[in-house]
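Apart from one protein chain that is not included, each protein chain of the complex appears where it belongs.
And then chain A:
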Amino acid sequence: MFAKLVVYCAYYLKAADWYKASKAFFFDLLENRQSRRKKYFDATMIMLLVLSVIFLIYDIEHTDSKMGGYFELAILMVFIVEYLLRGWIYSDTYKIVIEEYEKALYLNLPFKLSGIYKKLIAKDLEYISSVFAVIDVLAILPSYRPLDILRIFIIFRLFKLFRYSDSAKLFADALASKRFELTTLLIFTCFLVFIASVSIYMFEYQNNASINTLFDAFYWTIVTLATVGFGDITPQTAGGRWVTIFLILASLGVLSFFTSILIAAFSEKMLSVRESRTYAALEHYDNFIIICGFGRVGQEIARHLQEEQSRFVVIDKSPEKVAAAKSRGYLAIENDASNNAVLLNAGICRGASAILCITGDDVVNVYITLTSRHLNKGLRIISRANRHDNVNKLYQAGANQVIRPFEIAGMLAAEFVGQPVAFEAISGILQSQSDIVMESVLVSEKSALEDRNIGQLDLEQRKLTLLGVISANPIHLKHKNKYPVNQQHFYFNPACQFILRRGDILVLLGRKYGIDHFRDQVEQRRLFARRSA
């Protein structure tokens, strides 16, 4: 009967939205690294911890302060609630119940609660014995007044900081990754300490006033082993001195081994630390560009983007190229860009506005293009094709634009032979090397340009040359000199009677500030207002 009730409850919870929502909320709050809530929560907890330790220090001198007591209680409640909540979201009880129940149904066995209890307890134990849970308990326990000796452990609360700060976690991870080496070293050190303490105890017990217990011997061993050597206890017998000599020699080995393990662990972790820092920096940006491949082309683009202070991140497999990117102050990730996780971490679905697949290898480019398109349907993808046959493959893979470096260079070479002057002119304009630039001005809704004809714009006086108008508006189709460009038309050299409609784009040639000035005036709608007045 009771078992039935349990199963019923489990099914009810499975279907309940409020249950799921609240669990998701607390998961966000406590565990989900991506969520903003966790950040605030972590900050609050760190503050509480620091405050509680400050109160501890205060309490040492001022016993029985009332405020401290209340505060302590409040912190304690928060910690307990947090501990229980973490236990709650650690596992889904109802899932275990349902799973067991359905298994029993399927196998035609009687459904027993004892099996479930066993599993639940196993899960709970798993949670309780996890490192962070133990630290949480250590933070709670000292507040239990009867165990006053434990008050010193309140300092352990600071270990809770590990939970709330990623850098501390990385430190712990680095140590954890060297578990095997550290264990070996620990066992060896234990032997050494045991042998040294016992032998010094044997030699010195009668002859040395300062070694009276085995604990004194142990204390002396540790002090010597760590090469600290306070000198408060010194061996007096010849036997004791021999033990000292051997212990010092052995401890040199132990210490250097320990140091080398630590250094190795940290230098291994350093890479991922840097990478996660890059990811963290990217999280604050939106509208950035992902550059896959930091070859010559990538460097050129990065340089331009840097000049304009646009945001971008470089992904490259080769460590040298990533190092080169970093030395120039760019954000860079050393990883394989065709890997889903790498692109997702880099923010392909979050803040990226475009991705450039410009490695020297077409196979890689196709693969990155495909991966990115699969991850983000609306993203702008520009890919580089080194061989002509691969252009269509890149379009099929989902690229918006495909660029062929050798084709462009070949074309420019041919242009240059034919018309060097014209070529220099146009490349100067396109590359913005000269003062003269080519820019577009949008005819926005209700702007001063809308429904005006070209003759009224007075462009000549403004020292601007109108090359043409880009428009998707079918109303213009009667005009001549139109060139289809994608879904729009480019109207070259439009006549004076050409009437501008909203959404049209003017392509102007002129000095940069001339065009900017024109654009400003258009935006402010002063241009014609003043005239008509």
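Definition applied: a residue touches a chain if its C-beta (ideal position, glycine included) is under 8 Å from a C-beta of that chain, and two chains touch if they have at least 3 such contacts; residues count from 1.
The rule is short, and it goes like this: contacts and distances are computed from a predicted model.
Comparing "Carbohydrate ABC transporter permease", "succinate dehydrogenase", "histidine kinase" or "NAD-binding protein" against the UniProt entry of the hidden chain yields the protein name "NAD-binding protein". Contact with the omitted chain, checked across A:V297, A:C349 or A:V391, is made by A:V297. Among the residues A:L141, A:L305, A:A324 or A:I499, only A:L305 touches the chain that is left out of the figure.
Interface note for the absent chain: among A:I75, A:V254 or A:I289, the touching residue is A:I289. Panel shows chain A; residues 289, 295-301, 303-305, 308, 354, 356, 358, 382, 384, 386-388, 401, 403, 405-426, 428, 430-431, 434, 436, 438-440, 460, 463-465, 467-468, 470, 481, 483-486, 490, 492-493, 505, 507, 509-511 of it touch the chain omitted from the view.
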